[in-house]
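All protein chains of the complex are present and in place, except for one that has been dropped.
Now for chain A:
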Amino acid sequence: MEKEEKSLRSYFTAQWKPLAVVTVSGIIYNVGMAAGPWFEGQLAQCLLNILEKKTTYFTMVRLALGYVLTIFLVQFMRYLKRLYVRKFANRTILTLRSQLYYALLTGQKQTDIGDVMTKALSDADDCAEGMRKFTTEIFDTGVVMVVYLCMLFAYDWRLTLLVLIFPPLAYVLAAGLKKPVTTSVANAKKATGELNKATLDRTQNALTYRIFGVEDSQNRHYERYLKNYEQKQIKAGVLINVAEPLYYIVSSISFILIIYLGGKNVLGQGWQAWNLAAFSTYLACFGKLAVKSSHAANLFNAVQKAEVSWHRIKPLLNQEAAPTKQVAKSGDLQIKDLAFSWDQKPLLQKVSLTAKPGQIVGITGPVACGKSTLGRIFLEKIPYKGSASLGGQEVKDLLDKVVLCSYQGHQPQLFSASIADNITLGQKEDLTLDQVLGDADLTPDLKEMPNGADTEVGDRAQLLSGGQAARVALARALYFKRPLLVLDDPFASVDEDTAQHILAALKANYQDRITLLISHRLEFFPQLDSVLYLDGDQTRFGTHAELIAESPGYRKLFEGGEPNAK
């Protein structure tokens, strides 16, 4: 990924093509805006001339045709400008959203789902909307204001200088309102995030709330967030909406001067000699300018709103992306005197084991013996002491560069996609989908589903049973060939026949990797190549028969008792 810091400007430069179309069509359109009033004046004049028999009907036909064609050209330019500005904004939303999503994929884990959602959805939209408005108004306000200003100066430059004192005052007012507007918009955004979080909580846990009969309490709780949201939105909305009329009032103080001084011009007592038409045109022109300048002040706020959003998402977009790691090479696993303390209490001690590809190592032990933690040292960096090496390289160091294992944990971690997609994740591996489906004993389940492996698992795998979801996760762990296969409690929610089927498949078809089978169901352990019994300083490694002979704790556990029970 590119290293340079992302700025709002970069989204403009990235799309210079549509913006070039916008610029050309925008300038032609806005300069052409003056053509309409000019033609309309000519049309009225022509009608007067025809009525007074000074010209012929043919002149009117030519003029009307010219008028319609000119408007067509100008409006076509307007269409191009509008379409491309929107294209630009739409593309920006797409880019922003997918960049935010990529940040989520590669960055640190975000705990605040509701906030991530608001950021991704609402802020990206606000940003793009602010950029669209900014781009539009540069032409519709900027260029048009220049055209109108030229006309005003041409009619009476002294009056124009006086009259132009007031529109800038509107900008001063806008600047004064900047802080309260920014604050209230930020507060409203915060309330939106909180409300989204509450919405997520209310809907995702709806069935839990139902079975406990507390839905009324939840609705009352949710109502508090709604109330807060309403108040914050009203405050921000009123400040923004009330601003524009206020700007207009300030700029229209000038009308007093125009009517007084311009009227004197018509009376022949002023700086310039005016007729009625000049008076009307000047007044109309200034009226349009005042409206435009009040829009411009409003635009100021829209840009600010975009800035607030931008500053919220900028850190997310600019955080460093972790590169996708390579898969480690296969090799022997060697653990020697591994120890790990958690919260200053020793959890794992004197752990040693060796395993070659094709072997299955059962890992068990009494409660809180650190079985799951041992499994996780191959997933994430855990500061253990001693050594764990794969193919002669230390696991801790390997984890920075490569992926060591596939893993089935307590949570199935499925996506709202088809069963097949959940297993292959769009990747081609050595094994076929059918093979792993069979090995995870999913084939009988698939026969009952309408679309077989293409059946959707639904949101949070709700369309599968808990056992089916676990076996889909197992099939995925089997599908991806890694030096290590770590299965944390794969038999937790399957019956004995299924468990036996899976174990047989593991032994027959996965000779290319080392399998660590973490389990508290020991009935299958005699069939495994070796067993690691974790129990503090009583930790032992050997074959099942060896441990039965040497380790009273393991023996007791195997016979169904508690190793520590006196």
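Keep in mind that, in the parts below, contacts are C-beta pairs under 8 Å (C-beta built on N, C-alpha and C of every residue); 3 or more make two chains touch, one makes a residue touch a chain; residues count from 1.
Please note the rule applied: contacts and distances are computed from a predicted model.
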Chain left out of the displayed complex - its UniProt protein name, from "Phenylacetate-coenzyme A ligase", "Ferredoxin", "ABC transporter ATP-binding protein" or "Galactose oxidase-like protein": "ABC transporter ATP-binding protein"
Selected from A:Gln304, A:Gln468, A:Thr515 or A:Ser530 as touching the chain missing from the view: A:Gln468
Which residue of A:Thr182, A:Thr199 or A:Gln435 touches the chain not shown here: A:Thr199
Option touching the unshown chain, where A:Pro168, A:Gly237 or A:Pro526 are the choices: A:Gly237
Sole residue of A:Ala14, A:Ala64 or A:Ala545 that reaches the chain not shown, by the stated touch rule: A:Ala64
Absent-chain contact - pick from A:Leu83, A:Leu173, A:Ala339 or A:Ile548: A:Leu83
Sole residue of A:Ser10, A:Thr23 or A:Thr106 that reaches the chain not shown, by the stated touch rule: A:Thr106
